[in-house]
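Excluded from the complex is one protein chain; the other protein chains are retained at their positions.
Coming up: subunit A.
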Amino acid sequence: MGLPNASEDLSSEMEVDAFRRLFPLRYFERHLAESIRPDARSLSRARNTTISMGAVASADGSALAKIGSTTMLAAIKMEVMTPSLESPDEGCVSIDFHMPPICSPLVRPGRPAEAAPVVAKQLSDTISSSGMINLKELSLVGGKAAWMVYLDIYCLDADGALFDAALLSAVAAFSNLQIPTVSLDDGKIVMLPEEQKEENSEKEPVNKEKRKLTLGGIPFSLTCILHKNYILADPTSEEESIMETLVTVVLDSSNQLVSLYKPGGAVLAYTSAVQDCIALTRQRVKELHQILEEAISGMEID
């Protein structure tokens, strides 16, 4: 018990920065007792969120999502594949999540970040189970050809709530996706050059016009930290490193629960705490939905 008491006494004499580094938990708890966080947010408030569409010119669909300083760049490239025998009229979506060494001092080249495979698995589970994408829509020629959708998400700056930002960028990239125009030539799918669109009649057009994917229920998520009786929405990486119990709730746009993660942690949550998290997520979904809509309509005006 010596240490916490000692810190109590020291806190009045010590500089704030030094106190923050030496006794991070105590520093945060002081704030929490006043219902405020060191970055001047209230406990249930998420950070500023922005989406910009079409950030990568060489991709078929892309988006940059920022939550606070956490930045995710998602890009989609479409390729053609032969569908598997079990699902001859379905395309396929492959999701990769990367944390390059630029994003955080903890990641070194050659040693992939611990968090990356966890987030990647959560992402592909969430996107496939939310029913956002109808795989049948990705079919080109039944049993012969279908779209293989490669979604790559890069974390450019890691500052907490990685999954939330990654999912938001993925969803935005899908709503930005334009399926390219292709035609069938000798049993092989080829790109239809813009200028030849009309004259080339001997080739059988498979996908005549650039089209968008129709998205089903769009999943949105919110990560919260549970610490004692406090619930902190949208944590920064500093908060994540000090208080370790995280709950991530994913709801779709009609407020149905898609998934809920609570990967262990020191705090055992009461059902009431989980319900509070879900309630916070419900509010957040509304916010995120609006931000996404605005980003999409912003694109259409241009």
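Heads up, the rule we're going with is that a residue touches a chain if its C-beta (ideal position, glycine included) is under 8 Å from a C-beta of that chain, and two chains touch if they have at least 3 such contacts; residues count from 1.
By definition in this document, contacts and distances are computed from a predicted model.
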Choices "Cytochrome c oxidase subunit 6, mitochondrial", "TMEM9 protein", "Ubiquitin-conjugating enzyme E2" or "Exosome complex component RRP41-like" - which one is the UniProt name of the chain not shown: "Exosome complex component RRP41-like"
Hidden-chain contact residue, picked from the options A:50, A:129 or A:255: A:129
Among A:92, A:118 or A:215, residue touching the chain not depicted: A:92
Residue, one of A:88, A:101 or A:265, that touches the chain absent here: A:101
Candidate in contact with the missing chain, chosen from A:22, A:43 or A:81: A:81
For subunit A, the residues touching the chain missing from this view: 56-59, 62, 69, 71, 73, 75, 77, 79-82, 84, 90, 92-96, 98, 100-105, 108-110, 124, 128-129, 135, 148, 150, 152, 154, 156-159, 180, 182, 185, 189-191, 193, 196, 237
